[in-house]
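What follows is a short report on a single structure.
Note that this complex is displayed minus one protein chain, with the remaining chains in position.
On to chain A.
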Amino acid sequence: MIDIILAIISTIGVLSILFASIGILRMPDFYLRLSVTVKASTLGVGLLLICAAIMFPDVSVTTKAIAIIFFLIITAPIAAHMIGRAAYFTGTPLWKDTVIDELEGMYNEETHELESEEDEAEKNQSTDRNIAKTEEETE
């Protein structure tokens, strides 16, 4: 009985890791790749660690597995947010069929602070859009 539960948990975990890796290969631009991989890989590794925690009849292993899961859940969104923010500042192009870029003009270029309203100066020169023209720029 416990074998079947472990098989189901590990299968779900390994499939979400596989979907994350297919997503990072197939998604059309950086931001979509980021949003696919972080959540799916955290779920997958978390399920595999739960599998290990059930498998070993030892309290120290369970504590270690829970510590790793907790650490991953805390740190993965922070790392993803930091790298996404850095990518937006360095001008990584968005996918060519992007409908709206709500961050456009909201960031102060000098101080890297987010503002709630668009600057007057930025509004006039907003022709410089960050959305890619062709598929090849982001592929």
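In this text, a contact is a pair of C-beta atoms (placed from the backbone, for glycine too) under 8 Å apart; a residue touches a chain by one contact, two chains touch by 3 or more; residues count from 1.
We take it that contacts and distances are computed from a predicted model.
Novice: Consult the UniProt record of the chain that does not appear here and report its protein name from "Carbon-monoxide dehydrogenase medium subunit", "Ring-1,2-phenylacetyl-CoA epoxidase subunit PaaC", "Cation:proton antiporter" or "Amino acid/amide ABC transporter membrane protein 1 (HAAT family)".
Specialist: The UniProt record for the chain left out of view names it "Cation:proton antiporter".
Novice: Determine which one of A:D58, A:D97 or A:E115 touches the chain that has been left out.
Specialist: If we include the chain that is not displayed, A:D58 is the one touching it.
Novice: Among A:D97, A:E115 or A:E139, choose the residue that contacts the chain missing from this document, as touch is defined above.
Specialist: A:E139
Novice: Name every residue on chain A in touch with the hidden partner chain.
Specialist: Residues touching the hidden chain, for chain A, are 3, 6-7, 10-11, 13-15, 17-18, 20-22, 24-25, 30, 33-34, 37, 41-42, 44-45, 48-49, 51-52, 55-56, 58, 60-61, 64-65, 67-68, 71-72, 75-76, 78-80, 82-83, 85-87, 89-92, 112, 137-139.
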